[in-house]
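Let's turn to chain A:
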Amino acid sequence: MRSKLWPELAGFAALALVVAALPRFISDFRARELAIVGMYFIALLGLSILTGYSGQISLGNGAFMAIGGYTTAVLSVNGVYGHQIRDLWTIPIAGVIAGVAGLLVGVPALRLSGVYLALITFGIAVSFPQLPKKFDHFLGGTTGKILNLAKPPFGLATTTNNWMYYLTWGIALVLLGVAWWLVRGKTGRALKAIRDSEVAAASSGVSLATYKTFAFGISAFYAGVAGSLYAIANAYVNPDVFPIILSVYLVVGLAVGGVDSLVGLIFGAGLIYFLQNHADTVAGWINHLPALSLDPKQPGIPSMIFGAVLIVVMLLLPTGVGGLVRRLFGSLTSRLYTRS
Partner candidate 1 sequence: MVLAAFTWTEFAQQLAAGIREGAIYAGLALAIVIIYRSTRVINFAQGEMATFTTFIAWSLMNHGLSFWTAFPIVLAIAFAGGVAIERVVIRPVEGAPVVTVVIVTLGLALLLNGLMSVIWGGANRQFHGPFSTRTIDVAGVPISVQDIGIVAVSVGLVGLLALFFRFTKLGLALRAAAVNPESSRLVGIRVGWMLALGWGIAAVLGAVAGMMIAPVVFLDPNMMQTILLYAFAAAVLGGLDSPIGAVVGGILLGVTITLLGRYVGFIGSTLKLPAALMLILVLLLVRPGGLFGRVAVRRV
Partner candidate 2 sequence: MSVLELHNVEARYGPVKALHGVSLQVGDGELVAVLGANGAGKTTTLRAISGTVRRSGDIVFAGKKLPRRPESTARAGIAHVPEGRGTFSELSVWDNLRLGAYTRRGRIKQETQRVFEFFPQLEGRRDQQAGTLSGGEQQMLALSRAMMARPRLLLLDEPSLGLAPIVVKVIFEALERMKSADGMSVLVVEQNANLALAHAARAYVLEVGNVVVEGTSDELRANESVRRSYLGY
């Protein structure tokens, strides 16, 4: 394991450099797009700890993102005792509150296995958008809440989009480091043992309950932070900002990207962003193929295309893009979680 340390640190440093330098070469709008990709990346990072590492499937992390987003909205609009909180400071609070929610889910989750857990968490994802509608005086109902536009702090001379970019990817790198540190140590070994064989792990004295619940809490914390950032970038929240399908897209992004590959997670985050926002673009590309004439504007075509793409990709790459990259580049790629 020692020998892997330097390549991994080098990879991390390279990523940090790319992140820092990129805005100089891209448009303001692209910066915003990449910022949002970064938010999905953070959410996927958390999900990969839960699913890839402790082996619990959650189809409900979109709800944790929503908790984070709504926390930020409520704190910065309603405030505490009328005192509005600056959006920046709401981020860690949103993360913690989402994390606590994750721990609360993690406790009953202990009793559920595999598919049952997946379906129950899916139920959470489905139910969650109903809550703002029910408690509309507090959470804004279907119209939602409008936040103040995000401003760079301390009067830094940079655009809003660039600011969001740096904020998001800065946090992403920090959280990546935290995740890396977590999985390298005792926690990581415990989680890995649990994933590979719960019975063996428990017989060796690993406290299943603690670590599995902890994994849920961590993944929820990450999702909450991501949701909070998204709320700030979006400047408003309503049930449609964190729809049911988001939880599904997170799992799709995780699986297509490849559960334990850094490159895969970034790819997965990009995929989710694409799915949410650029359905018609892909349709337009397909239109250029001979013998196919599809009107990209026609409703239904984007869904068809993405459905087909998902099917084909999973048929060709059952272990996701990360698996493919690993096969192509072997030991050069840094692995988030080494399998012993």
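In this section, a residue touches a chain if its C-beta (ideal position, glycine included) is under 8 Å from a C-beta of that chain, and two chains touch if they have at least 3 such contacts; residues count from 1.
Selection criteria: all candidates are chains of the complex that A comes from, given by their letters.
Source: prediction; values computed, not measured.
This complex pairs chain A in touch with one listed candidate out of 1 or 2: 1.
For chain A in complex with candidate 1, the residues that touch the partner chain are 51, 57, 108, 111-116, 118-120, 122-124, 126-127, 130-131, 133-134, 198-199, 202-203, 208, 248, 251-252, 254-256, 298-311, 314-315, 318-319.
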